[in-house]
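Every protein chain except one is present and positioned as in the full complex.
Letters A and B name the chains as they come in the text, with residue numbers starting at 1 for each one.
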Amino acid sequence: MAAPARPIVFASDFGLANEWVGICHSVMAGISPQSPIVDLTHLIRPLEVQSGALLLADSMPYIPEDAVILGVVDPTVGKDREIGIATSSGRHLVGPDNGVLSLAWEAAGGIDAAVEITSPDVIRSPHAQSFRAPDTLWPAAAHLAAGRALDKLGPAIEPSTLNALTLPEPEISDGEIHGEVLDFNRFGNIQLNVRESDLERAGLEDARCLTIKATSASADARRGETYADFAPGEYGVIFDERGWIEIVRGNPESALEGLGLSPGHLVWITRSRVP
Amino acid sequence: MAAPARPIVFASDFGLANEWVGICHSVMAGISPQSPIVDLTHLIRPLEVQSGALLLADSMPYIPEDAVILGVVDPTVGKDREIGIATSSGRHLVGPDNGVLSLAWEAAGGIDAAVEITSPDVIRSPHAQSFRAPDTLWPAAAHLAAGRALDKLGPAIEPSTLNALTLPEPEISDGEIHGEVLDFNRFGNIQLNVRESDLERAGLEDARCLTIKATSASADARRGETYADFAPGEYGVIFDERGWIEIVRGNPESALEGLGLSPGHLVWITRSRVP
Partner (left out) sequence: MAAPARPIVFASDFGLANEWVGICHSVMAGISPQSPIVDLTHLIRPLEVQSGALLLADSMPYIPEDAVILGVVDPTVGKDREIGIATSSGRHLVGPDNGVLSLAWEAAGGIDAAVEITSPDVIRSPHAQSFRAPDTLWPAAAHLAAGRALDKLGPAIEPSTLNALTLPEPEISDGEIHGEVLDFNRFGNIQLNVRESDLERAGLEDARCLTIKATSASADARRGETYADFAPGEYGVIFDERGWIEIVRGNPESALEGLGLSPGHLVWITRSRVP
């Protein structure tokens, strides 16, 4: 009996208002129709490669080890190599060689093998230079999901030649963290580029309340575990499921609106004098 | 031969802009990859438990009897019991014990058995207190869909101890209904908390035209069966597929804009003097 088709996990900045995601799924249905497709999200901020790279890496603990993961945020589409990666954990990655996959392959155990996707057996023809996903990346992912070997997609690439991202780390000093806003959600919660280990490095891990200062406003935010730990309107700090510090505010208020923050804005975190 | 995996129906207020829905699907793909997943919607208004509860209940006639239904709107996430319910119709329900499932189990024939989801065989570890769906609720739903028995998820709960919602009913008097706006859609149609039986109780079932009065504006709305029954700009009243009164307006006008209404706003319905 044939092994069941592997799942495909798909993240992009394509948006939902046009047919881009749909025709990618359509191409897939013709190659590996029994593969479950997981749409991680298609509303990554347009052209923000780092945001897509972080999302893919942080999602790895939730992604099955037999998955093929397709990540597309590609400001220079048509100019990048298109690559397939085998990771040590067993997952395959497919996408442009612009760094968007680089945090994911680290989170998935590192690179076992890499190829450039060039095989005429894989690439659809004719195809558009301005929209490569349904013609190159999706056929490659679908063939992998259906059981084809990585080295059938094209020639091997030396891993050291792949583009990798360097993340902007927060600046840590004794008692102070200088970070920035990564993202926010529809509940008004704010995600910072600060992890639990950063709190420890700054000597703030035991602070029961932190002062969050931005150029627009500031607030004292109490440590907690979940949204319901805070009174209406009260600011709080929790760790989200991806491991980042999240600034929240007790329902029905929005931390995002209260602090006037947006992605990329700077924040300073110190120990609060409030007990 | 193994029975095919049961479908899972998923509704939440998670939104589509981040990875929350996607990592839930990812977890699922690792446990019951051949279960069809139906995303009912993930744009329930944030934290509105009643809105989610109504959506689940009203959708029941469209949901297969072998489905596992997962409903998550959870303002106090991490503080609620997490529950699995077997209904008399055969459908299972999974979600927080905050009432969001309560209208659905009534619509699905009542409760046969209830458990609290605590089994270490089901719950992923480590897990986040602030985002329980991928760690507790989805594994529970996926195991049910793959054939596991309800009582393997955790200890039985006495159904009378479950939280249930009481709906705000419209006030009915002779010739007048005092209701409120439940929701609206992208066509500008307005859904009220008023059903056909309420028209009968008010003695308005034979009225060919109704006056809809709000604090912002009012309109005479003719009874019809479908949107195309009304001339451009004309107001009308139909019943939607969920059984609620819907105030509509002939294309290309929007009833929502014309009347200046939003969810929660009050409306008075009387017999129109217009013939």
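As a convention for this text, a residue touches a chain if its C-beta (ideal position, glycine included) is under 8 Å from a C-beta of that chain, and two chains touch if they have at least 3 such contacts.
Treat the numbers as computed from the prediction; the structure is a model and nothing was measured.
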Among A:9, A:63 or A:77, the residue in touch with the chain that has been omitted: A:77
Given B:38, B:113 or B:209, the one touching the chain that is not displayed: B:38
Sites on chain A contacted by the missing partner chain, in the whole complex: 13, 15-23, 25-27, 29-30, 33-34, 37, 46-47, 75-79, 128-131, 134
Chain B, residues in touch with the chain not shown (by the definition above): 4, 7, 9, 11, 16, 34, 36, 38-43, 55, 58-59, 62-64, 67, 183, 185-187, 225-228, 238-241, 246, 251-252
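One rule holds in what follows: only the chains that are shown with their structure count from here on.
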Mean-CA-position distance for chain B and chain A (Å): 30
